[in-house]
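Just one protein chain is left out here, and the rest sit where they should.
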Amino acid sequence: MSSRVEILNDGGYRSDGRRQYELRDIDIDLSQQGTADGCCTITHGLTQVLVTVFGPKEAKMRSQTLHDRAVINVEMNVLPFSTGERRRRARADRRILELAATIKSTFEPVVQTTLYPRSQIDIFVQVLQQDGGLLHACINATTLALISAGIPMTDFVCAVSGGVHSTSPLLDLTTLEENDLPHMTVAVMPRTGKVTLVALETRLHVDRFADIFRLAGDAGQALHKEMKRAVKSRATRLVGAMETGMKPPMGGADAFERDVVMEDKMSF
Amino acid sequence: MHKRAPAFCSAARPGASGFCTRCLFRRARMPRPASPSIPEKEFLYSSLKQSLRLDGRNLLEMRAPTLTFGPELGWVECALGKTRVIAQVDAKMVKPPPERPLEGIISIHSELSPMASSEYDSGRPSDEEVTITRMLDKVLRRSDVVDKESLCVLAGQRVWHLRLTIHCLADAGNMLDCACLAGVVALRHFRRPEVEVVGDEVTIHHPSERAPVPLSMHHTPYCLTFAYFPETSILPVLDPSHLEETLSAGLLSIALNAQRELCVVQKAGGVPLAPDEILRIVGIAVDKAKELDKTVEERLKEDWAGRTVEVR
């Protein structure tokens, strides 16, 4: 199938003006939403995903609990206006169930569930906008939401998607590129460099696979720096606010109420 | 996101795996199956550390697949040890959807009933069922196994609709590989009736009048599943048995064909692996796929030689 738009032109630029190994703009928002224990909205270019985490909390059905660990439940909801054309998806759409199951099994070994036996951790993923790279955006958002909820994890999980156009590897594909090229999503744990998720669904030659695989691993490390920066900045502001609250009030011993308005939104 | 959305996508059909679209609420799930006892768990890990498997196989040895062909073309039963799956292909002529007038339609219907194992519920599909159904879909349909354009008979009017049905009979570990193998062999085994197009008229010839035609396939993918365990000193095993699957810390499924092309690589969570380890496993999978391909070819040839197709 010939594409009307060039994926990679001779000057080395892609259809949206990026270079070959360039990731899309990242926007991480860790401000609290409602009563969720942890929340994160991540935007990769035009793909926007919101993840809220509740837990660890009492399990709804005792039969679903494990006696020595917490159970992680992931529910995913793709909003009908997230794609170009409005499309309502059934709650139990196979693809959505599969993505939810993938996220669940990705985080089960990373979250220290043995600290919370017989409880459950709920992760709700809302896809607000889709422009390619859905799985890796969901995984990054889930990592940050779990960190923001204070649930102990052994490491970050940073995911990125990669593809290959004839022989040149590309990173962080948009919908246009995903439709045309073989692509895969790789999630790494940056501290050890080990890979925790690989998802390839299109035909790809083994040698090309090795190239993109390594490249995606390195990109995950780069992404880790950005995520760390966002978390650190929020943590610093939180600690700063707590210290402000603990200083003796200026008007004497009466004024204990403190409304601290924080600006959490980080944009790069 | 679907690259293409054929009208009869297995995801859109209600009841594809017993799920009723009217009852969208979650049905009460069956209680979790009892996990293995402590001695079984410890024994499995300690013997795997010594590279011994419970059924006497090597770590990277697959159970020899037994393929039994039925009397009609396109019916095959695949057995990997005690794991058994039946796959069947049939074809009928339909009118294509308006957005794709030049392609045939392939739909995969997989049945994972409690007959295979008491872990499979007939209510809302469990995580394992969803994984197997989606993997089958990715390996057999989305990776373009069958050339859809060859299924077009009369553009915009008549195309072939192939229906691949997969019944899982018994689960003794690694149902996914068995189901993929059964599906792909059934597609190779199947012969569709010959058609003749004169102007706007389409005549379907009965198999006794004209020899049926094999499907035109781009490639033959095989799925190989490796299980790895929480202790890093234990190497991954190929084709896990039921106990190995239950006690594994993660599964890595690789679907590829004999021409060194990867169709699906799925490692969803589980113990993280070093990138070199994954590439090493991919290398092993390439060799195993070649062996499997040879076995399947021999078996198909054997069966075809034993059949007599009468042509008037």
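Order as written gives the chain letters A and B; numbering starts at 1 within each chain.
The criterion applied here is as follows: contacts are C-beta pairs under 8 Å (C-beta built on N, C-alpha and C of every residue); 3 or more make two chains touch, one makes a residue touch a chain.
In this text, contacts and distances are computed from a predicted model.
The chain not displayed here is annotated in its UniProt record as "Ribosomal RNA-processing protein 40", chosen from "Ubiquinone biosynthesis monooxygenase COQ6, mitochondrial", "Skp1-related protein", "Ribosomal RNA-processing protein 40" or "4-hydroxy-3-methoxy-5-polyprenylbenzoate decarboxylase". Checked against the full complex, the candidates B:L52, B:L102, B:A155 or B:V197 give a single residue touching the omitted chain, namely B:L52. Chain B residues in contact with the hidden partner, per the touch definition given at the top, are 34-43, 46-47, 50, 52-56.
As a convention for this text, only the chains that are shown with their structure count from here on.
With each centre defined as the average position of its C-alpha atoms, the distance from chain A to chain B rounds to 31 Å.
By the touch rule above, chain A contacts chain B in their complex via residues 61, 63-64, 66, 83, 90-95, 97-98, 101-102, 104-109, 130, 134, 175, 178-179, 184, 188-189, 192-207, 209-210, 213-214, 217. Put simply, chain B touches chain A in their complex at residues 1-3, 10-11, 16, 19, 21, 24, 28-29, 31-32, 124-125, 127, 130-131, 133-134, 137-138, 142-144, 219, 249-250, 252, 256, 260-275, 278-279, 282-283, 286.
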